[in-house]
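One protein chain omitted, others in place.
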Amino acid sequence: MRHGFAVRVGPVGFRIGSEWQAPVAALARLYEGYPAPPDGVADFTVRLEAARPWRRWARPAITIRGDFTLPDTAPLPLAQGLLAAEMGMNLQMALGARRWLLLHASCVERDGRALLMSGHSGAGKSTLSALLGERGWRLLGDEFALLDPATGLVHPFPRPVSLKNESIAVMAADISHERFGPLIAGTPKGDIRHLRPAADAIARMAEPARPALLLFPQFGQTEDLRPVGPVESFVRLTQASTNYVALGETGYAALTALAQGIPAIGVDYPDTASALRLVEALWAEAPR
Amino acid sequence: MNGMADQQGGDGPHGHDAADAPAGFAPTRRRLMLGAAAASTVVTIRPALASTAGSVMNCQVPVPDPKLGAGKWIDGQGRVVDAGSPNAFRPPYRPLKAEEIRRAMQGANFPGADYEQSRAYMAYIRKLQNGMSGFTCYQSLQMPRP
Partner (left out) sequence: MTILYHRPSGMTHVLLPPAPNILAALDAGPADAARIAERLGFAADDEAVDVIAARLAELAQSGLVAIED
């Protein structure tokens, strides 16, 4: 590959190769302050390749390749190269990670205890974790929580937060533009802009935390809280995990311990201000 | 065997047998517990990879699968037929994207396609089998979201 970039995010080293310079330059800017993989050895490789040889110049389209790939992946226009790299890194984790139970959840930490938020795409878990990360919490990750089956701890995976549509303006109002990636318009999920987490989230990316509370946030007309039993939590988390079945009994043991060990609450919220207030109130009541 | 039960309505596997059934456990309640013969009581957890990978990825479904031959059309039942067949439609000029299929599943038309055409494409997509182009993508759209 002509252009390359390597980075460590939490416990994982990535190497991204690209046939174009632009996506790699955008990555280097977005990941400013992140360490390199230990000893320069990456766990996963992502390659951004031209969909067809001539497509490097003519209406350039990027195909995401790497150690692990999915069939039927649509190529992305070169203008969305940063998104392609991010998707490629997510995919390596989703398909390749075996050291942790991977939960599609955002995660923040305070006093060594972790708050997990799981929900379908668009439920606001990413925005909520990003906001909390600016309000006295440490952001562990907006996309994946890495649950260590041996210890029950969640490892940080503090990739840049993928902000979508309305949440871009919400975050841009309070945060220095230095921490934002370029606006990527017209993606399959609308407008996307990446936000580099606060400095402490990056500096402390090797420090895991013990799960203390699990929330299932979603938008609703009115505020509503609903306790979620351990079996329902468990089932929902199996569907939010990319490798639950692959991990076999290890995954079962890790997930039952989590589902039985911490309270879980479904949170309906009409706007982000009420979501933040509800999260703080539920956190204050969570057993220590 | 290794089990975990919810407290709410939780009749755990070790909670009941004839020997230690709680006193006063009314026959009607027991009858309710049995349920109807047709109701399913075992749900197996399937790999959620497709759903989660689908949400981090961006996938597409070619209509029809290029392996089925070039220049084919799609009929109203979603079958791949020869070009110009009656009650059949020209295929879309490019693969359909996951978001477009998601919207079409909720009744919207595909870009540049009318209602009948969109239903024909959806009928084709619903019939996709494992091994065909686009199968994984469509599966990822059908999985229940967490």
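Per-chain numbering from 1; labels A and B assigned in written order.
The criterion applied here is as follows: a residue touches a chain if its C-beta (ideal position, glycine included) is under 8 Å from a C-beta of that chain, and two chains touch if they have at least 3 such contacts.
Values in this document were obtained by computation on a predicted structure and should not be read as measured data.
When the missing chain is restored to the complex, the residue among B:Thr41, B:Gln106 or B:Asn130 that touches it is B:Thr41.
Taking the complete complex into account, A:Val231 is the one of A:Leu76, A:Met117, A:Ile202 or A:Val231 that touches the chain left out.
Although one chain is not drawn, its touching partners on chain A can still be listed: residues 229, 231-232, 234-235, 238, 244-245, 248-249, 252, 256.
Even with one chain removed from view, chain B keeps its contact list with that chain: residues 1-6, 9-18, 21, 25, 30, 33-45.
FYI, only the chains that are shown with their structure count from here on.
Chain B has its Cα centroid 26 Å from the Cα centroid of chain A. Residues of chain A that touch chain B in their complex: 64, 70-74, 76, 87, 90-91, 94-95, 104, 118-121, 143, 187-189, 229-232, 234-246, 249, 252, 256, 259-260. Against chain A, in their complex, chain B makes its touches with residues 2, 4-8, 10, 45-49, 51-53, 55-61, 95, 97-99, 133-137, 143-146.
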